[in-house]
Structure formats: structure tokens, C-alpha cells
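One structure coming up, written as C-alpha cells, with questions to follow.
A protein chain is absent from this complex, but the other protein chains hold their places.
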Amino acid sequence: MEFRVGCELSYRLQQPTPFLFNVEVAQTAIQTIGHEALTLTAGLPRETWMQPESNNRYLRVMAPAGAFTLRYEATVSLTPTLDDPASVAEVPAGELPFDVYPHLYPSRYCQADRLTPFAQRTFGALPPGYARVNGICNWIHDHVDYQAGSSDAQSSAMDTILQRAGVCRDFSHLAITLCRAMGIPARYVSAYAWRLDPPDFHAVFEAWLQGPAGGAWYVFDATRKAAPDGLIRIGVGRDAAEVAFASPFGAFEAEKPKVWIEAVGNTGALITTAAVRVAR
Amino acid sequence: MEFRVGCELSYRLQQPTPFLFNVEVAQTAIQTIGHEALTLTAGLPRETWMQPESNNRYLRVMAPAGAFTLRYEATVSLTPTLDDPASVAEVPAGELPFDVYPHLYPSRYCQADRLTPFAQRTFGALPPGYARVNGICNWIHDHVDYQAGSSDAQSSAMDTILQRAGVCRDFSHLAITLCRAMGIPARYVSAYAWRLDPPDFHAVFEAWLQGPAGGAWYVFDATRKAAPDGLIRIGVGRDAAEVAFASPFGAFEAEKPKVWIEAVGNTGALITTAAVRVAR
Amino acid sequence: MEFRVGCELSYRLQQPTPFLFNVEVAQTAIQTIGHEALTLTAGLPRETWMQPESNNRYLRVMAPAGAFTLRYEATVSLTPTLDDPASVAEVPAGELPFDVYPHLYPSRYCQADRLTPFAQRTFGALPPGYARVNGICNWIHDHVDYQAGSSDAQSSAMDTILQRAGVCRDFSHLAITLCRAMGIPARYVSAYAWRLDPPDFHAVFEAWLQGPAGGAWYVFDATRKAAPDGLIRIGVGRDAAEVAFASPFGAFEAEKPKVWIEAVGNTGALITTAAVRVAR
Partner (left out) sequence: MEFRVGCELSYRLQQPTPFLFNVEVAQTAIQTIGHEALTLTAGLPRETWMQPESNNRYLRVMAPAGAFTLRYEATVSLTPTLDDPASVAEVPAGELPFDVYPHLYPSRYCQADRLTPFAQRTFGALPPGYARVNGICNWIHDHVDYQAGSSDAQSSAMDTILQRAGVCRDFSHLAITLCRAMGIPARYVSAYAWRLDPPDFHAVFEAWLQGPAGGAWYVFDATRKAAPDGLIRIGVGRDAAEVAFASPFGAFEAEKPKVWIEAVGNTGALITTAAVRVAR
């Protein structure tokens, strides 16, 4: 399926300020980028880098004082594999690929070591595999309110499980934490998300499971606000600390980001109950 | 019903050290003390004080260097009123007695302000009154493991709800916190507890509810390890910070406390499903 | 010295809502109230209570739906005793009055048990007594920014010592915590504060020390924004949890409180370097 995605980020700066951006769509086995354009105010020079272990694409700019705008647009062909959830199992810890282990460890906003007793008690009896991760999403959906303004940049999974309110970032952190606490590798994903309303950068997560074609990352949206097979990955990381769409190194004023995504051509009935396999 | 209770606390001190003790049975409307004796090594002088707002009895001693032992024993007649749980309601916040309000506030180990969203979500649909407090105890019983050594003196309700393990102190703190978060005044109680096995100082809690004879404190044991109508109150307070059985102001070595309680005469079938009213 | 103090609190309510207020000046050994008036919209009935252990004066009103205003004014004669700081010592823990012990314990926003190692390291070498409490205030003044909006109702001393920013509530909580961690009883005080700019309810604290006339509470303003001998006490408590100026039990909209204090007649040179003794 084809999508047109993009964003426009505008800032006002008192002095020249370096920015690190992560807004470009990742090139993955299921994401093929067609046309793509990124424009900066005044044609500023840029540095780019793709992180090998994540495929995240970073862009660095020394923004000048005054008004500054980044505009990005791309067409993306998305071809996730839809597996039967019943066929998607967990991978024993001793059999994980070595490069997946870091996604078992606790991280800044996902203190899995603190929530292990809770997770074991709450999700220990669920059938392992896709059903367990889905059960974690169900639990979060039932026990946490999606509430704009209820959290801030320092909120972590421990706060969310007490506060019982958060936004997409918090829902993903909590889900990741509970997966790791159950021995399931999980990582944070920033995305353009089809049918998210209002449109914005979205946060979802991926869990490493064993499907019919072997171990793979499967994507989940703990907020259930977007179609799981309409998620265009921007970046992956241990948690939100690693996948900010913009990191300004200095003082700034920002406008609210404009973010868009639209399906091109036939859109079908995308919301799915299949397991959505997205990588390797 | 009659009980013989007591304790023996032994210390070894390098230098003279002041101690504050709270081991003597409180005199209350339902507790009548018969014979009582408190002996100290070498007949040390003592100071005593009863805190007016709690009826807690404090004893202060300047213990000398060397071995030091306090021994306390008492006979107590306990006459709690047993109400029908269905007759015990909550009191609207605007109608509480003024001196009950402090037991609505968050305290060191009972951060009710942090657990309000969780409590409202989890216990908001329960029938108010005795049933709700009992439901909180049931929830704790089902979701927290009683496990010696799983907590320490700094553990609070926030830790327990994440860790899902604790001892009587932690069970009481969590229950108190959840009650206060639901608008139900609750306070910490240290007690001699009949049928607690092994015998030890026990921690339970009281909630302020509206019974057939008006507003009153009702006692609950969130651990369910002792008979709720076999609890002899020593001290009450906002939380464990206020009701230590011994506070030594200096370095010390202690033996494990000896604590005992036995029923005198007819013991009946004491474990009860009634609401146990203990004070005004 | 004479002061005219007062406040006006205005609310808008969707439905009848009970309120508990603590805005009236406390009657103490050094505060004598002259004229006093408290008026409520529409002459609502009121209940009042003075808490015996604190002398705090509480007022309860069932406010009706619609607009609701409380207005309080009083003239107060303030006669603190000014002691020579060099004459004000600490009291050994074994010699404190029994009713002072609760102010040694950790409380919700003053986790003295967590900050003891820090306090001992930082203030252990200071001369004991008034100088040590003053040293704690100096340290806070040097290491914490007074910054409106930097904290919220859940901020505690542990947050403030990490965040290094707060308002009068946070400054007092941190000072109280550090005093208790050093074995010095300390309590939270809400006050009308002369020369505070802009005028508002202020938070200061009292420490129990040994002056020329025996043990007494001495007042300190860790923010240094008001004159320590121009502080009119409203309430005292373990921390802010116990001394809110208004506790509405239900939803409400509030206007910003109006608070005032002015000196009557000769004002002298009030800012002082003496130890200000305020109560037994």
C-alpha cells in the first residue's frame, strides 16, 4: 500500500543553534521510499547519517538565528507481512539473536527491573507469544487513560503505571517495560501513523517474536489509535530518549509540528487483527 | 474476651543511649487493662507520656552501656463491637469529624496523592463503605505476596504496589494509601495479634466509617494473618514512622524481640466476618 | 508590633461543595488577635474547630453552587522574643518534650530518612544549634533557585534537592527535611508574611531549639523573602499536606487568592539577625 507522508517543523532562534533531526522514513524490508524531499530554510548545509544498528536516519543542521523551517515529504510503499497471531510464539532467552539482547534490558523510561513482579503476576498466565503481547496492550488499554497533558518529558513507565494516564509515548514505554519484564525483547518506534486523529508523530512499539518465517519484529500500537498496518517507521530505539524527532542543542521557540499521512489509491480495509511483521 | 500479652526487648549498648518505647497496650473504649507490669534492667528511672490525640503510651529510658532489657506484660479485656458489614457506610468528606481529617492526608509511607488515579480506577466501582475497604484488602491479598525480607524501613506504598511483595507493615501502608485515595480516612495500628504465627508485633489499620452507632474506627488486617477481633492495639499513627515499638537514639545491637499473646479462658470461634468497631 | 492582615478567596462551583479552610491567625503566646472578621457569601453557616495539638483554626463551610467568597481580616499584635543566636543550642534527642517527637519523623514531603546521609555529610561539621539551622537555610539559599512554576503539589524535598528549584513550600520542605535528618525537630508553618512581595500565603518553618529560656520553637524563612519577625502564623503541621489554606472536596474554579499584610504605626527596622522565638 502507498502513502504520502511528511512534516513541517518551524522554529525561531535567538542565536545559531545546532539541531539533530530524525524525521525521515527508515528504509526497511517492508518500507520502500519513492519520491522524497527535505528542504531547509535558505538551503542550509546538512549532514546526514544512518545508524547501522537501527537504520535510523539522522540529519544535522546548524540553524541560524531567526526563523527556521524544515519540510519533509516522501511517498512510501508499505508491505508488512500479516501472520496468523496463533502462529507467533515467544523466543526463549537463550535463543535470541545476539543483537536483540539490548532490547531486553531496562532503559531510562522503561524500568523493566522494577516492574517484573507486577508483570509476572499479571501476565504470567497468559498464553505466550503474540497473545501475551496483545494481552499487555489490552491491559494497558483497560487500565490507563489516554489523556493529553497528563505526562511530561520525564514521565516513565513507573509513573504511568501509578498515574494511570499518559499519551502515546507513555503507552509505548509501559508496554515495552512489561514485555521486557516478561522476557520479551521490545523497542520503541516513532512513526507516521495512518488514520491517527489528529495527525501527529506517533509512538508505537515492536516486540521480537517467532513467526512462521522465524524470529522477527512485530509492531503493536498500545494506544489503538492508528491502524497497525498503516505505520511508517521513522526511528527505533531503547525508548523515547533515543528517538526524538528533533533535538535542538540550545534555546528555541517552536511552532506546533505539522505532520501528515495519506493513503494513495486503493485503501482497502486496513485495520487488521493479524500479527504485523515488520522486520528481519 | 481476655488476653495475656507481652514482650521482651534486649539490647547491647556501647554507651548510654536514650530509648523511646511504644509497647504498652492502649487504654481504649474496647480495651481494658487488668494487671500490667513493665520492668527494666536494674530498675532504671523512666518517663512516661500518653499522647492526647492518639492515646499512645510512650516510655523513655536512658539505657546505660552494657546489656539492657525491657519486659512488659499485661492482661487485657477486649470487647469490640461486631457490626453487620452491610450496615457500615462511608462518611462524606464534608461531614467528617475535624480530628479525623489528618488521616485523609498523604504521609511518608502512604503517598495517597500519587495513587489516586489507580485507586479510583480499581475501587471506584465497588460498593462504598465496609465493602470497599474490604475490597481493597482483598485486592492486596490477591496482588501482593507476603514475603519476609522483601522490603525495608524505607519501603513505601509506592514501592509495594510496584514490587508486589512486602510484610505486614507494607500491607497496611498500601491499604491505608488506597483508602485515603478513595476519600476514606485510614490510620496505621501496631498491635499484639492473636493467632499471628509466628508471634511478633503486628501492623494492621483502621478506617473511619459510619456504622449503626455513628462514625467510628473499624479495624482491618490486610495480611489476614490474625483474627480481626483478637487485635490488641498498642499505637496508632499516620503510618509506621509514628508508631515504632522502639526508637533508640544511638548505636545498638538488638536481639530479636520476643512477643506473646494468649487467650485466657473460653476462646470461642473468634475469626469473624463482622465489621469490627474499635473506637469512637 | 501591630499588623493588619487578611485574605479574600473566591470560587465558582458547579454544585454544592464542602470546603475546609485554614486562614485564620493562630492565637499563640506571641500573637494576640485584636479585631477579627470572617465573612462568607450569603451568610452561610459555618463550623469551626481548633486542633488542640497545633492551635490551628479550621473552618468548614458547605459552599453552594455558583459564586462563593470568603473574606478574612484581622489585626494582630506580634511580640516575638529575639534571642542571641549564640545562646540557642540543640536539644539531645533523649531530652525532647514528648509532644515534639512527631516533628522528628519523616513525612510525605519531607523524607528525612532518605536524606540523612546527605545531611550528615553536609551539615555535620557545622556548630550545633541556631547556627546549624541557619547554615541549612544558607545552603538552600545558595543551591536552590526560587522559581515560580518549577514545582507542583506532588513535589517533595527529594525532588527539590535534585531539581534545585522550587517555591516557598519547597524551600520549607527541604529545610525541615534536613533539620530532621540532623536530629532537629522541625515543622511547616503557613503564614501571613510582612514585606513578602508580591503578597501571598507564605511557607516558613520552625525548629525546636534550646534558648536562654528553655526549649522553644524558633521560626526561619528559608526563602529569605520576608522578615522573620514579621511572620504571622496561620497553621503548623508536619508538612504542607496538613496546612492547606483551602481544601475543597469536589470540583471548583478559583480566582487567584488576594492576601495582604501591613504594619500599623511604627515599623522600626524589623529585619533581624536575632533568633526569633515564637512559642513555648
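Just a few scattered comments:
Order of writing sets the chain letters: A, B and C. Residues in each chain are counted from 1.
Throughout what follows, a residue touches a chain if its C-beta (ideal position, glycine included) is under 8 Å from a C-beta of that chain, and two chains touch if they have at least 3 such contacts.
The structure displayed is predicted, hence computed values, not measured ones.
The chain not displayed here makes contact, within the full complex, with A, C. Of the candidate positions A:108, A:143, A:225 or A:280, contact with the hidden chain is made by A:108.
Only one of A:4, A:46, A:60 or A:121 touches the absent chain when the whole complex is considered: A:60. Although one chain is not drawn, its touching partners on subunit C can still be listed: residues 114-115, 117-118, 121, 143, 145, 158, 161-165. Although one chain is not shown, part of subunit A still touches it, namely residues 17-18, 20, 47, 49, 51-53, 58, 60, 62, 92-95, 98-99, 101-102, 105-108, 110-111, 113-114, 153-154, 183, 238, 241-242, 249.
To be clear about the criterion, only the chains that are shown with their structure count from here on.
Taken as a contact graph, with one node per protein chain and an edge wherever two chains touch, the assembly forms an open path, each chain linked only to its neighbours along a line. Between the chains B-C lie more C-beta contact pairs than between any other two chains.
Measuring from the averaged C-alpha position of subunit A to that of subunit C gives a distance of 47 Å. Subunit B and subunit C have centres, each the mean of its CA atoms, that are 30 Å apart.
Shared interface positions of subunit B, defined as residues touching 2 or more other chains, are 114.
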